[in-house]
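With one protein chain removed, the remaining protein chains of the complex are shown where they sit.
Letters are used for the chains, namely A, B and C, taken in the order the chains are written, and counting of residues starts over at 1 for each.
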């Protein structure tokens, strides 16, 4: 089956070492724009075991206070100068409190967790095409780095404010297509419309797609007859596969986003 | 009755204005010694309504997170340079977290609450005698200031480490008697032993006593046939008299520590 | 000002009682209104529910009476109260003077007869009478009635006859195995409304002294910790009955209150939150108004029972 052949071209997930729970010290916590922030935290051990891969995620806990109770999942965004960086958007209880973290504060991190994006087999001559919606950009950021500037990026958000790091992204991609709901940056409308337009004169099978963003966007991307991977978001309790809370519907029944995902083959996921 | 006459010489508590809930910014949070810290926080309004009096207390909340849920009671210790100062000892959940407060953090404060120490009628020629155990020193600190150096202070704690601000206290009292459980400062033993010794050659009715400290100490002081006031500690939920959680047994039934107290006439309280 | 630009109808009805908004105090968390009126104008509430009273004054349980737990607290006040006589002579006149909104008395007896006598004496004196059959902190009466369906039905039926002018509310026990059954029984016996939930029996131990942190060993759990349980029970009760449901249990914000209203509550009560902030009921009210503004909701009535749960 094709799915399997794509998978086999990928990083072998069986060799990924178990994740670790570690404490980290906040180095910086800066506002990027609008409701987007970057948190930088250095593991107290000084290193990561194992090194995170694009598409993986970490569970982040503010402290051991019981409200919020559970850790929250955040994509591996990047590591710089020994610090783990997380790009996050304020949406609720935990992210609101994250904003208040300051240099020297301690956080507790579990990870890296989950399966990374399978990289295209380099001999295969498939053009990588990345689609990101909203904070989904965090997930594909290290992927773009791994793809070494070869990818075309389609990036959509609510407004200019919510399209972050665009200058940097420009330099990391072969083409950058922006879209915003209010038209304040790039195309006015859904990023998937830009994508559909892009394929008007192209052969879909020449491409391999990577997508991360809200469910609506993922559903649209998966409905376009393309091949590739999506990274899905589902609420998580444990992040390590023991609670079965993060179930996502697939052709072969419910799968755990944290363990069998968060990266799934586009063909696998069933959207309702 | 004598009780009433003592009371009537005191500040008229009926004229005390209602307390207020206010936000304050942490200015400093410093370790004094051992498990003792001083928190300084400036009300965002810049002032207190009404001005706190010796013996009153504030309810302090770290933030609106729900764990810890309730505010905690702390004595009015002093106000300096517009900042409310609280002398606190790390004992559990909330005080442990208080230790982590840093400049700029916001806290929520309700108060001043409760009844102050009635000051002795100045014409009465009663010598004020103050007994403090442990963190009870916070409560009597502003009282000593109000007594303008005239009071004799008996101050007991576990060890030298737990007897704080002794230099300052020296200057605020006519006599300072220290006691510690381990003998590392002052008399080795209970502060009430020092007090009993003091009265060996004195007429008890020449004195008016003020005491604040652990229940065991208060019970001992109340059993010595002296006249005066104690400030009692009971767990509190609301601090304003609506929950009835802080009941303390008195000769006339249960009374609310937060509303009828925390300062009670020594004769009133029934220890079990 | 906002309300004049964007007029919202916050009014709700509980039996014959019109509340200008759906926010009440929860019994036992607002005293008799005296202390709170130093913090805000209690006339801004939809209704004021007073501390439970009994025929004779009760001295309550020995301390310690309260302890904090994760996101909650346990209390065992034991219904310390001034008794009916002082209530009528001193407490009620005060709260009536301080406010012009409906006053609801909360009553608790050891026997059906005591409940009946309390009800008769209060009928017409207060706008509403809340029958507390769910207090976990008194030995006799209280919860016994709330957990025995026969005794419950009999009590409600009997007291119903004694309440002719006031609105009759029955406060249900969360200990009931099937809350809908009790809500239905209250409706059948003629109650005008049910309120829920009271505190949930709970315990905490000081591991250093090995003694319970509540002198009476078991007390009642309240606060945000119980909110998800309370919300479920309000949902179940509201689906079972036609009479209004008053929801409570861990409400600290307007969002919490909206959840209860969507689950089927006509009005909500704010309890433990008042201990953190005396003006919590007003903050909750403002939160509901803000929610209505954002979502273009014109009247609270539109929200009652509005949770979309059909399709599961």
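Just so we're on the same page, contacts are C-beta pairs under 8 Å (C-beta built on N, C-alpha and C of every residue); 3 or more make two chains touch, one makes a residue touch a chain.
From a predicted model like this one, the values you see are computed outputs, not experimental measurements.
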{"item": "Among the chains presented, those that the missing one touches", "value": "A, B, C"}
{"item": "Residue in contact with the excluded chain [from A:80, A:102, A:204 or A:249]", "value": "A:249"}
{"item": "Hidden partner chain, touching residue among C:108, C:221 or C:285", "value": "C:221"}
{"item": "Absent-chain contact - pick from C:74, C:101 or C:196", "value": "C:74"}
{"item": "Residue numbers in subunit C that touch the chain omitted from display", "value": "69-72, 74, 147, 175-177, 200-205, 207-212, 215-218, 221, 223-229, 231-232, 235, 250, 255, 258-259, 262-263, 291, 295, 306-309, 312"}
{"item": "Sites on subunit A contacted by the missing partner chain, in the whole complex", "value": "18-19, 21, 61, 64, 66-71, 93, 108, 110, 234-249, 253-254, 259"}
{"item": "In subunit B, positions touching the absent partner", "value": "66-67"}
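Basically, only the chains that are shown with their structure count from here on.
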{"item": "Arrangement of touching chains [line / ring / star / complete / other]", "value": "complete"}
{"item": "Geometric centre: closest chain by C-alpha means", "value": "C"}
{"item": "Identity of the chain that, by mean CA position, is farthest from subunit A", "value": "B"}
{"item": "Subunit A and subunit B, separation of their C-alpha mean positions in angstrom", "value": "55"}
{"item": "Chain centre separation in whole Å, for subunit C relative to subunit A (CA means)", "value": "46"}
{"item": "Residues within subunit C bordering two or more other chains", "value": "70-71, 224"}
{"item": "Interface hub residues of subunit A, defined as touching at least two other chains", "value": "66-67"}
